[in-house]
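A single protein chain has been omitted from the complex, and every remaining protein chain is retained in its original position.
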Amino acid sequence: MTTNHGEMREMYPHVGEPYRYRTDAAEGSLTFQIDGGVAEGSHTAITLDIESHESGEGVCRDVSGRTHHFAWAWVGPELHLWLDGALHVFQRAESRRRGRAAGAESSEDVLAPMPGAVLEVLVAEGDRVERNQTVVLMESMKMELVITASRSGVVHRVAVEAGQQVDRGMRLLELAPEGDGGD
Amino acid sequence: MTTNHGEMREMYPHVGEPYRYRTDAAEGSLTFQIDGGVAEGSHTAITLDIESHESGEGVCRDVSGRTHHFAWAWVGPELHLWLDGALHVFQRAESRRRGRAAGAESSEDVLAPMPGAVLEVLVAEGDRVERNQTVVLMESMKMELVITASRSGVVHRVAVEAGQQVDRGMRLLELAPEGDGGD
Amino acid sequence: MFAKVLVANRGEIAVRINQTLRTMGITPVAVYSEPDAGAPHVNTAEQSVALPGSTAEDTYLNIARLVQAARDSGADAIHPGYGFLSENPAFARACQDAGMSFIGPTPESMAALGDKLRSKDIAIAAGVPTVPSAPACQPGDRAAAEFAERWGFPLMVKAAAGGGGRGMRLVNRRQDLDGDMELASREAQAAFGDGRVFLERYIANPRHVEMQVLADAHGHTIHLGERECSVQRRHQKIIEETPSPALTPELRERMGDAAVALARQAGYVNAGTVEFLLDPRSGDFYFLEMNARLQVEHPVTEAVLGLDMVEWQLRIASGEPLTLRQDDIAPRGHAVECRIYAEDPYRDFVPSTGTLLSWRPSSGPGLRLDSGVVEGQQVSIYYDPMLAKLIAWASSRELSLRRMEVALSQFVALGVITNIPLLRAVMQHAQFRSGEYDTGFLEWNPAVTRPAISDETRTMARALAAWASEQQSVGMDSRFRGNDGKESVNPWQSAGQRRLP
Partner (left out) sequence: MFAKVLVANRGEIAVRINQTLRTMGITPVAVYSEPDAGAPHVNTAEQSVALPGSTAEDTYLNIARLVQAARDSGADAIHPGYGFLSENPAFARACQDAGMSFIGPTPESMAALGDKLRSKDIAIAAGVPTVPSAPACQPGDRAAAEFAERWGFPLMVKAAAGGGGRGMRLVNRRQDLDGDMELASREAQAAFGDGRVFLERYIANPRHVEMQVLADAHGHTIHLGERECSVQRRHQKIIEETPSPALTPELRERMGDAAVALARQAGYVNAGTVEFLLDPRSGDFYFLEMNARLQVEHPVTEAVLGLDMVEWQLRIASGEPLTLRQDDIAPRGHAVECRIYAEDPYRDFVPSTGTLLSWRPSSGPGLRLDSGVVEGQQVSIYYDPMLAKLIAWASSRELSLRRMEVALSQFVALGVITNIPLLRAVMQHAQFRSGEYDTGFLEWNPAVTRPAISDETRTMARALAAWASEQQSVGMDSRFRGNDGKESVNPWQSAGQRRLP
């Protein structure tokens, strides 16, 4: 009997609190103890037979014999798990960026949510912006994207200009620090 | 302009002599000089645009614009190349087993041509066998396979018994050495 | 018949056209932008021409380059697919001027149908119902009052010269009519320099039902039945089916006759689609527009009729007569299509990009996949996020919806976020299954655009995520495409020991 444990965090479709797991392998099956997550302090357990495949596909069976098809791939630090037709995204809890509170939405930066082209920057350095104010317009895949400020503050730096191509996660604007970054 | 060169050998569907190649990259295209192979001393050249993909697929275009779909994978030391629906297998010339003349079919051993089960061993140690004599019957994928001796000689050792599972390339019989191994 | 056809498009529709061209023994020529180098629409062609640049404007919308590519490659015809230049009369004319056939209608009928006012005139001339409207009138006019009297409220006020929503207002109550007409007129004056407004009946929650038409160059025009396209997000269809659950045989015949009359009136040749708004309560239908090209959702028609629309497009464009008679058109069973988009159904359909790390479509009886991508491909920002179309056919609507639902649940796609879970939720939805839905379906049922994951599934997903994460740690996720001279190991791994029964 071998035991593993660790901590994961759901990112999609629900963003949840981290959960802890413990895995016990015995009798050809794996028993998972899942703690936390949906409601802090909750505890669930599930026992699965898992047959997997190096190309990233597998099948698992619960104790009732019900059989589920799954597949997985790493997208950067994200573990994308496909299960019976639905996507679930996870991260290892320890791989989240340090210095940033788990679940916090605030940031000093306004980032590009996806790759695309900048159509228009609606603010200038030194401007005061309100939370949810539209600051940049982008275009991606024939769609216009409205980028809003995640908090109120003063624009410290404009990092892009109209017409520029940006990658996902690229900084568009930097807001001046304000207190401890809480919202 | 960068130049590469090397030596390859066709294994399937035709087993051919090794050929040498030289690749010159220029103007967005690759020009291949192919020497030897079909007829020793022959020389052909072809210029291709190649777009490839890390998942092992690609498309190439010759100077007339004709476009071909290809894919490749390494199966052990063999390069399996799929081109417009047909399989071609190659090896790097240097990766062939040393001490064995290129193209020679003779060997001291009778090997399993594919995985399967041994049905019957028709010879015993010390038996004299003729070239192409049936020495072992195997079963694989509901088919009976007839294994013949690749040369005349005396059975030095029987390495398997009836009912045994064997992998591809596993030795079934060993023939006693006879002269320099030529056929 | 043509010997070589340039396909001025990309993605699934270019692949699909390549397939029929090759089936007919015609050489397809692909064009491709830089991000599309090596994409499936290139490797399914037999010849290809690079278009420098990445944006649609530089490549698939560049008339001069496309005509040049066709000329250089020796093509004798151009197929525009849908989107891009498919309804651009200047492109059709440029092809003809270069001595090549354009696979579609004449530039003249394309231009007429592309203009909203002209196409409405054509419909009226053909006796096809359009949305009732009162001619240009002033606030307080007797004509306005009479129109309001006749049709009731709500009503639309629209700018005669209008477009883009400017000068347009929904009038809910009689007492607002004059005021709203004033406002609309001022807006129209400001926007277009033309303050004329008119009243139009407001069709609440219509169904979107369209009729497929085929017309040859010898005056023979038929319709191929309808497609129901009412499930839409942001006014874009995502699910289509045929037959429509809303049509009686009598209504089908009337709509089909209307579509044929309109195509004849427009002098239409080749495949086209007449779109209607259908009021499911009254059974009245109104001409919306005619799409002068192959439609995205044409495969559902192919599935129930057993024909190849692109084959007919090519035959007609090469001058062959349409040998099908209206009586030959006998649909068999039911077909549904789902458009698979790289977009997040739970975050306002925002497009998703990335590398398709897994792309393993379901297959089997009654299923067809028209795909523009392969595993390992980059989904870029440059073009429409539609990856593929899945089509399910079965002997009844109930079975084809369930076949689709099963196929969606088996469709492995990883690396980009797709709308597959939304499509599946619609297939399972009681209202959709009942057939009683309209273009407001997603609006009235916001629950389908929210994730619905049972606690049991969530626990299983968490367990599997933990497991997969551990697999990586112990190096079991190593590349199986070995090049180390050793035989591949058995790729099946078992968790723990083998179970005994």
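As written, the chains take the letters A, B and C, and residue 1 is the first residue of each chain.
Quick note on the criterion: a residue touches a chain if its C-beta (ideal position, glycine included) is under 8 Å from a C-beta of that chain, and two chains touch if they have at least 3 such contacts.
None of these values were measured; they are calculated from a predicted model.
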Which residue of A:8, A:34, A:48 or A:73 touches the chain not shown here: A:73
Residue numbers in chain A that touch the chain omitted from display: 51-59, 61, 64-69, 73-77, 95, 167-168
Chain B residues touching the omitted chain (full complex): 4, 6, 8, 10, 12-14, 19, 21, 23, 25-30, 32, 34, 37-38, 44, 46, 48-58, 60, 62, 68-75, 79-88, 90, 92, 113-117, 140-143, 145, 168
Absent chain, residues of chain C that touch it: 15-16, 19-20, 22-25, 34-35, 37-38, 43-44, 49-52, 65, 68-69, 72, 299, 302, 306-308, 310-311, 332-333, 354-355, 357, 360-361, 363-371, 374-378, 393-395, 399, 402-403, 406, 410, 472, 477, 479-481, 483, 488, 490-492, 494, 498-501
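Keep this in mind: only the chains that are shown with their structure count from here on.
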Pairwise touch network: line, ring, star, complete, or other: line
Distance-maximising chain from chain C - centres being C-alpha averages: B
Inter-centroid spacing, chain C versus chain A (mean Cα positions, whole Å): 31
Residues within chain B bordering two or more other chains: none
Touching two or more other chains - residue numbers and ranges from chain C: none
